[in-house]
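Heads up, one of the protein chains got dropped from this complex, but the rest are sitting where they should.
The first chain written gets the first letter, and so on, giving A and B; residue counts start at 1 in each chain.
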Amino acid sequence: MSLETVDSEGQHIASAVSDEVVINLSQVNKWYGDFHVLKDIDLTVYKGERIVICGPSGSGKSTLIRCINRLEEHQRGDIQVNGVTMDTNLKNIDAIRRDVGMVFQQFNLFPHLTVLENCTLAPIWVKNMAKSEAESVAMTLLERVQIPEQAAKYPGQLSGGQQQRVAIARSLAMNPNIMLFDEPTSALDPEMISEVLDVMVGLAESGMTMLVVTHEMGFAKRVADRVIFMDQGEIVEQNTPDEFFNNPKSDRTKLFLSQILAH
Amino acid sequence: MAELTHTDAVFTPKPSQPPPPNTVGVVGWLRKNLFGGPFDSVMTIIGAGLLAYFAYGLFQYTIVNAVWEADSYRECLDVTQGAGACWAGVDKWMNNYLYGRYPDAEQWRVNLGGIILAVWLAPFWFEKVTQKIAVGVSAVLTYPFLAGALFLGGDNGLFMQAMSSVALTLFAAVWLNVAACYSGRRSLGAVLVQVTGFAGKDDRLYKWVYLAAFAVGFVVAFIFQSTWNLAPVQTTNWGGLFLTLVISGIGISTALPSGVILALGRRSKMPVIRVFCTAFIELFRSVPLITILFMAVTMMPLFLPVTLNPDKLVLVIVAVCIFAAAYMAEIVRGGLQAINTGQYEAARAVGLNYWKMMTLIVMPQALKLMIPNIVGNFIGLLKDTTLVSIIGLYDILLMVRASGQDPKWLGMHTEPMLFAAFVFFVICFAMSKYSQHLERTIGGGYGRR
Partner (left out) sequence: MAVLEKGSPHRASRSLSEWLHDERVRSVLYQAIVAIVVIAVARYLFINTSENLQARGMSAGFDFLSTGAGFSIAWSVLPYTAGDSYFHVYLVGIGNTLMVAFVAIICTTLLGFLVGIMRLSKNWLIAQVASWYVEILRNTPLLLQILFWFLAVFSLLPRPNKSLSLLDLFYLNNRGLYIPAPVPGDGFNITLIAVLVAVGATYAQAVWARKRHFDTGQRFPAFWTGLGILFGLPLLVFLVTGAPLTFDYPALKGFNFLGGASVPPAFCALLLALVIYHSAYMAEAVRAGIMSVSHGQTEAAYSLGLRPGMTLRLVIIPQAMRAVVPPMISNWMNVVKNSSLAIAIGYPDLVAVYMQTSLNQSGHAIEIVAMVMLFYMSVSLSISMALNYYNKIVQLKER
């Protein structure tokens, strides 16, 4: 079996990693009741770095990125985002959430607001932006995700792919410097996956720091600076996509790759 | 890579560590659920304090300071000074709370009626029994006649005798069916066919076998019941919890069929039928039950022939049935709306006509969905039945009020009301919990059977 780093979709896009640390996790542990979901996670993410996290379901990958914007609370270890330490201080949590955008598997758009209102809600109410300014920012972003014509519609009137692109635009409206993606294409029909991935590739080209939980290996090969493989709450292996796919170190990784690339 | 198939062979995960001590166990639970923050802790302490205060007060009143033996309320008050319950009075009146003024010597008939119903419906909960729908339908349609004959006593005419015989026959059939199912046969019908030697013959003949068996059973039952010699008990002597259950029981069992008809009528494409059903449903849903009861006892006698002098209980039951049917109709309509249009289309596509589509495809699915609401409606009706006390029927609530006006127990209000509240709570709470249980077990259970 031959594995190529560069798939048919195009060249691996240029990396823009600086040596500035934006996320630092050290010895992070988390339990759900007695169940140990994250075990001694150490992870450093540099500015502009694009990380793809993969692994079998239940391996803790979603939990890991949800800890980074405090949708989940970790119980032991340190998490620093943009130099701010995650603790129970609400000011710190607010500061982190302002700078970290998140895209969910189930989109989680607000169904009672139009597409445009979804994108302007947080800028107006959190950043105290003027409405007209927030709207022009939102329109720019909707053009970037290629659905400006849907601005006045409600989420329920859009297709899944369109909804997910709105969700990306909504996160970008807060002008974050880190984006978290929690299986952004898993709830989509096959023909809609590529329109969402295209937007994410565009985002990567612009130099955004991204942590992406996904099973789209083509995307990982093309975009990632680093691929992390997790199983049973720990990071089993992390490497450049080239090394990861062609020359996996751990047998567990080899098994995983053989299963997902078998057909 | 083909040999790599088992996760365990290639990967040894780090051992799971125990979570930090203050996040699990009793301490973790307390921290998470009771003392999550300063505000939470204050709320918990205030809540626990109030709860303890009320619980202690109730305990003192109902148990510690209560009087269990006394001959009058005065005697109780002398002991308790009002700080404890006088259960002695409730005990003395207990018979009236349960049976009203039904003669003591005849109360076994009420008990027997209750036991028959319980035994009749018991096969519902038996794992192996088939044709549970038939069990339910037979009980709903014929039990009221048997119960009526039992409770009323005396001679009630040929029709009642025939219907009670039908009920007895079906009751026996239900339990013979249970016996058949538990002895490894498929159903009572299969046994009958086998015994009479028709097995394997043209199955169109089977129904004649069933009919013949029923006829035999009916004759036996008729002869059996004609030997009964029950003393008549006027409905004016019916009362207490017994009367409450009779009224609400009849109400709910007639509400289901009439509610189905009204709901179908309301969804009908025929304007005359639709308008009539809609008007009926909306009229009786928008007015309070008490006005329907007043209508029944004041206005309905005017509508009936001068010669007819209808029993007040009958009028009240008619009113309750109308009321319950209107509410049930909306529940059925909700259930019908929840059925996917695909089911209607598929039924039409395989060539079923309207009634077959409804009885074979739509209703069985809709009824399952409606069970929680039907039980909710029954609980509501059981509670609402207490309104008959306002127009002077001696249900449990009027008995409760009467006991406080009994010269011997004058002023005894709190204790009987606590007793009645307890009775209603136990019945209604058990039913609602059971319906929640049903909702969980049959809600998504289409794949299971």
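A few points about this structure:
The rule is simple: a residue touches a chain if its C-beta (ideal position, glycine included) is under 8 Å from a C-beta of that chain, and two chains touch if they have at least 3 such contacts.
Only a predicted model underlies this, so the values are computations on that prediction, with no experimental measurement involved.
In the full complex, the chain left out of view touches A, B. Only one residue in the set B:133, B:216 or B:299 touches the chain that does not appear here, and it is B:299.
In the complete complex, the hidden chain is touched by one of B:152, B:190, B:230 or B:290, namely B:290. When the omitted chain is restored, the residue from A:76, A:153, A:215 or A:254 that touches it is A:153. Mapped onto chain B, the interface with the missing chain covers residues 32-34, 36, 40, 43-44, 47-48, 51, 269-273, 276, 282-283, 285-291, 294-295, 298-299, 301-306, 379, 383-384, 386-387, 389-390, 397, 400-401, 404, 413-414, 417, 420-421, 424-425, 428-429, 432. Where chain A meets the chain that is not shown, the touching residues are 69-71, 90, 94, 97-98, 100-102, 104, 106, 108-112, 121-122, 124-133, 153-154, 156-158, 167, 170-171, 174, 180.
The rule is simple: only the chains that are shown with their structure count from here on.
Rounded to whole angstrom units, the spacing between the C-alpha centres of chain A and chain B is 54. Residues of chain B that touch chain A in their complex: 1-2, 4-5, 7, 9-11, 13-14, 16-20, 23-24. Chain A meets chain B in the complex at residues 1, 29, 31, 33-36, 39-40, 75-76, 231-234, 236, 250-252, 254-255, 257-258.
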